[in-house]
Structures are given as C-alpha cells and as structure tokens.
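All remarks here apply to the structure that follows.
Rather than the whole complex, this shows some of its chains in their spots.
To keep things simple, chains are lettered A and B as they appear, and every chain counts its residues starting from 1.
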C-alpha cells in the first residue's frame, strides 16, 4: 500500500551545530536504507521550508509507523499521513484495478 | 519541474447520468494522453472521496495550468497545486542535487 507523507521538521532551539550535523548524517544513511528496502519511494522538498512530501510504501499503517519512527530526526518531526488507493487512470496500476 | 496536485471533484446537482458518463469517458482518454506526454506521472485516489492526489511534470506553472485546464472535468474541479523542489535524498534526483 502507498502513503503520501508530509513531514515538517522543527529543530529544538538549543541544539548545537555538531549535534545537528551528526543527526543529519545519520538521517541520510537511514533514508538510503529505507529506499533500498522499498519503503521510501520518492522524496520532495517544499520550497522555502523545512518540510518535505514523500511517497512511501508499507504493508499497512503499523509498518509505516515503524519505518518513519526509525528516522533519527523523528523526535523533531510533525508527520501527516495520507493513505492512498489505486486510481483507475494511474499509469502504474495493476490490471485488475481497471475494472473498479 | 514536478508538482503535487490535489483535485477535488464536485459534480453539479442536475447533471444526467449520460452526461456524466460522456465526460468520464473523455476524461480517461485525455488522462492517457497526458500520461503519454509525460505530464501526468502518477495518480492516486483519496479513499472514500471524489478526490485525488497526482504527481505532475511541466516546464512551469503556466504549462501545468494549460494541461490541467484541458481536462474535461476541469469545470467541476477544485485544484490545489504544491510546487516541488528536488530533495537531496530522493532516489531519482540528478547527481548535481547532492551538492545543495
């Protein structure tokens, strides 16, 4: 199942530049891992903001939560999950969806 | 440039089933055309609603408007466009984005 996920990041005020750098490096490593496993499919930046839209894949909401919560930046994220259904005109849909 | 587009459809109350069917058929034809030209990349249904999320590609907002406005259902659509920037961890990003 696919999910459209909006993530807004709000760093705590007192965080040092080193701590922020360390978490950012870990975040990128974890992101590559989630891409390799097929959970994080696409990721876009909202221009001008510390916010992104992502296309995620997971068996269900429980697995999706576990994957998002595994990100090092998770404690500083405000996450909104939009569940997605197959659309009859989506070019990548399986054949049986046409009949819906 | 990519755009995340949310479309809510509100059919006018008096529309006949035939008219609705005719427009829906035309809509699917137009959608296939926009997929073939690379403008409509993905399309998802919001479960339980006459609403979809789509990933669109266009040279700029002017071309995007022309493509969306060419849809037969356009007069009945409430459209919200979210401009998207490349994200450094997106798996499909061009190499030069890594340096941002």
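Please note the rule applied: a residue touches a chain if its C-beta (ideal position, glycine included) is under 8 Å from a C-beta of that chain, and two chains touch if they have at least 3 such contacts.
Note that this is a predicted model, so its numbers are computed, not measured.
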Could you tell me how many identical protein chains the full complex contains, when just 2 are shown? 10
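The criterion applied here is as follows: only the chains that are shown with their structure count from here on.
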Can you work out the whole-Å distance between the CA centroids of subunit A and subunit B? 21
Residues on subunit A engaged by subunit B in the complex (per definition of touch): 2, 4, 27-28, 31-32, 35, 40-47, 52-53, 55, 82-92
